[in-house]
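Every protein chain but one is kept in place in this view of the complex.
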């Protein structure tokens, strides 16, 4: 951390600061210039509150040098984290395909789709039971009943389940769920993150619509600080000025997050674009950029889906896409 | 709502759509052009799922004409909503000042600040007990003990309390709280919004960092749909490309939200800027633009605040500012 | 175009509007609802000034149905435009690689890089002579002398040249240039676009940092309206809240622009990321998403480049990348 002091800082306050920092095990190196003095802080600054230091009268600005996350940081954990879900490995060079409908709608629907995506090579089944919707008047998901239907589909196909939690109080219902998803809108629901850090199921953590890479990793850090290091990062499109697509897929998130962190990175091309005709291109791009996996919406009857229909592809399209993705993966992995 | 059809739409599907819409009480007017057919939907389209219609094979695009919110919509409630908290009226031409520290830190701190801001004309006391922090290693608030100290300050000064809730499970602790604040990161925590709609305390709803006016009003609608119409909207800065200020205060939100909705609109200049030296200018601007109130961070010792120090002003500055704001309000209200 | 009227519009004004529209060859279909009247405009609305109509007292809002661009619109030109530069075809299923240094620095530098990228399969040579720099104190390019050195490299290798123009007055110097590049900051320099529409060299038009797809296509339309239909669109990263990368590559621009327009779409992975270590992943992703080509910065000595060093890769890296891109292209084209 680098602390830039205002001109002619009060000597007493400066001494107080240096003493306080030393007490926290931080070495302070001072660079005095003609018009500016800079303090270089050396040591573990992860636990220093940057806001606190910025607020001091003698401080003009503080610049971080070290990342503020530790458990999620590749510098301290150079090896890829590989999350094991049933027989599936996520991360570490494997390509994981998660597929299924936006919402669970009926036993027939979820079971049929589960069987089809399994036949096409999907490794996990996704499906929403609790649905975050912008409007209180839109379909809110089948909730507990949806979880029951997901369990049936899991029993039928053997596919592990990924589904979204919206509130801590729902956690007891997630016993048969294999990977708990935190949606973009809850990425900074810190109480929920703490609760998920206190349990041991893997967590699929989606990036918030306007969250930086660092904020995403800090949210992962919340979970990991609780003792659960089974976190899968998921980029699902960010909010920008461009409104033609629902969100803007930030493809650079893949190489950047994999450089900064050892956690697996997967992509949600369906929510990124909000248009089914873009899923193919965005999926290929994601795998080519090094993604560890994809979570794709597949529906047997998109026009009648109870939500998010426009972005779902049909099982036949998924089947063709899955084959292409394997080939892209083989080339770009080299 | 206007539905734009693809060229040469399938006749059968078109008939199905029109029949389905009629069944929902919607009149459909068809405009046939050389290259395009447009359906004009007339009636209450609030409950129509736009995603569902967009997903149909024959539909190219759907454009909303009517706003998707009803309870929060000024068109249906032309009169300003005035929220009554103790003796204070929020909305309806009143100027409400909410002031207090970012976090409750001790009995002395909160009581001293409460007394000072009251003397300067503050109407309500703010103070964080549960603190949403980006880092798990930063101070997380005094939590339940913080609420107890707020109650002491309230008893001492008579100032009603505004404080933030972070999870449904905390609701039972909020008995002595007068206005429950929903933070920006929880604006789309829909389960929390539903719970707040089911109780009767006023809710101060902060706009999410990247939430549109419409999304903010839809979140208000979640609360109001539950039967609680005591909602105060709060603009607190949005996330843009500019990183010099912590966020970008969207001053236009004031006239726009007041035009679209009958709910009171207040501004948080402290979090918008993240710098105490900007609070004065942004507060004056907000009142001049027609805000119903301000929520301002005031601290007796900003450099030692346990969080968010850089954006807090001192009681003396608040006192001077409060006087100026009253004068600005008198001129611009005319 | 759909015109939404305010409640109880003045009859006289409404008649005036309808008559005026009819005079422009537009058919007007009226949908009268209980609380709202909608006009559906049928015909060629490209030349209607949407601002003019929005300004009318009786109009609440105007929604476009048709795209406002015509020459660049795939609806009216379903076939891919293929731009021919020397022996190279850009668009129409070909993969074009444009490579070279950020700035031309010396005869040795540009000639050595030109020979190396040619050997690796590059189709065109890029190199900046006129450099748009944020600071007046940064290197501004070799200007006219840079163009002379590019010509030498072209003579030596046979590679056609792509280089940026910054002002109309420079046009006479571009005689030996094969493709004229318009930089992101000049995408809406309309006088320059008109001048480039009046000449016949192909134009590589970069998307502005915060320009929508529609605005990019409208700028292409400026060039095409002048009679020059040899336009190559280039996505080079947009400005978002994320500041870890210099810009955010909008990978969705590839399938979207190719759907909306018949013009070739290429990607600049170097400026998108601003970091050389991301070029490989972003290039593979772009080709996998269907890009018609890439424009990549290659430097023989990145740490000593006079500008934009951090984002340049070395010739050996380009050689390896070019081979991989050909393979990705073969799979994803299918």
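Here the chain labels run A, B and C in written order, and each chain numbers its own residues starting at 1.
One rule holds for everything that comes next: a contact is a pair of C-beta atoms (placed from the backbone, for glycine too) under 8 Å apart; a residue touches a chain by one contact, two chains touch by 3 or more.
Keep in mind the model is a prediction, meaning the values are calculated, not measured.
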| item | value |
| --- | --- |
| Contact list for the unshown chain, restricted to visible chains | A, B, C |
| Candidate in contact with the missing chain, chosen from C:18, C:82 or C:225 | C:225 |
| Options C:108, C:191, C:316 or C:330, residue touching the unrepresented chain | C:191 |
| Where the missing chain touches subunit C, by residue | 46-47, 49, 51-52, 54-57, 68-69, 132-140, 166-169, 185-186, 188-192, 194, 209-210, 215, 218, 221-222, 225, 239, 302-310, 312 |
| Those residues of subunit A which, in the complete complex, touch the missing chain | 2, 4, 27, 29, 31-34, 36, 38, 40, 42-43, 61, 63, 65-66, 210, 239-241, 243 |
| Hidden partner interface residues of subunit B, rising order | 210, 212-214, 238, 240-245, 248-252, 254-256, 259, 272-273, 277-278, 280-282, 284-290, 324, 327-328, 331-332, 334 |
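By our rule, only the chains that are shown with their structure count from here on.
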| item | value |
| --- | --- |
| Graph class of chain-chain contacts, one of line, ring, star, complete, other | complete |
| Per-chain Cα centre nearest the global Cα centre, belonging to chain | A |
| Euclidean distance of C-alpha centroids - subunit A vs subunit B, Å | 26 |
| Whole-Å separation of chain centres (CA-atom averages), subunit A against subunit C | 31 |
| Rounded Å distance between subunit B and subunit C, as computed from the means of their C-alpha atoms | 39 |
| Of all residues in subunit C, the ones touching two or more other chains | 210, 240-241, 243 |
